[in-house]
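With one protein chain withheld, the remaining protein chains of the complex are depicted in position.
The block that comes next holds subunit A.
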Amino acid sequence: MATEESEDHGHFLPAVRDWPRGYGEASWWPFVTAIGLLVVYTGASLYVIGRGTDLVSSSVGLGAFVAGWAVTILGMFGWIYQAFVVDFWDRGSHNGGASLRLGMLLFLGTDIATFGAGFAYYFFIRTGGWHTEYLPESGILTSVLVINTVLLVFSSFTIHWAEGHLQKGNHQRFVQGLLVTLLCGIVFIGGQIYEYYEFIVHEGFTLTSGVFASGFFGLTGIHGIHVSFGALLLAILLVRGLRGHYDADRHVSVTTVSWYWHFVDAIWLFLVAVVYIGSVFGTEFSPF
């Protein structure tokens, strides 16, 4: 985000146009974001206290939890707006976006570890005493799964296509590509919600239905959160694209978001292979 170069005693000032105004190294947004997170976690704490004791009602906690997220997102928007969006064309690009691209790669590295822990659980139980009763009765492989998988793979192509048009200077096609990608993402999330609904309401297969359910909802849930976050990022790109941002030379955030999107897609394919398909096939015999 260090984008504004302003020479001052030879010192670079990262926050020239920010709130509070008129300083070079001051911004309220990080503090606001952190306060938001404090409220989120305090809300979660109150929720838990409310369930465990009669000290509070847990709805207070839920309320604080939601309010906290609102503040956090506000803080992040403020920061993104002031660090990247305002005077997008007037500011130069800081080190050609190298830091930002590296930052995204590193973040994806942490994500591999996050998912890794979840998959470790799944492999742990899958290679242990495994029963088909763990699965929902009418099976786990549904048509929603197929549609969702096709959609997500397709959206990886559309974002790539959009990037290609940006390189060629066709801004309109670029925006269209983003829009299609975002729509695919949203439909995917809808499909996921529908799948959960079917499992929970009609099959009675819920978070507490046993060891497979823990892994299934844990992994698909964390993946769903990633897709939702990706959709938010795509929406930001789209709005900025509509405001005329980005061209063949200035598109670091397009690149980083598209990496993120491809990554989430790849995780999904792996998840489908091992959690959906892997839970059904080979259940009759176990090599262990």
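General remarks:
Everything below uses one rule, namely that contacts are C-beta pairs under 8 Å (C-beta built on N, C-alpha and C of every residue); 3 or more make two chains touch, one makes a residue touch a chain; residues count from 1.
In this section, contacts and distances are computed from a predicted model.
Per the UniProt record, the absent chain's protein name among "Phosphate transport system permease protein PstA", "Origin-associated protein OapC", "NADH:ubiquinone oxidoreductase, NADH-binding (51 kD) subunit" or "Cytochrome-c oxidase" is "Cytochrome-c oxidase". When the whole complex is considered, the residue among A:A83, A:L135, A:I159 or A:V175 that touches the unshown chain is A:A83.
Although one chain is not drawn, its touching partners on subunit A can still be listed: residues 1-2, 8-9, 11-15, 20, 22-31, 33-35, 37-38, 41-42, 44-46, 48-57, 60, 64, 79, 83, 95, 98-99, 102-103, 106-107, 109-114, 116-118, 120-121, 124-125, 207-208, 210-211, 213-215, 217-218.
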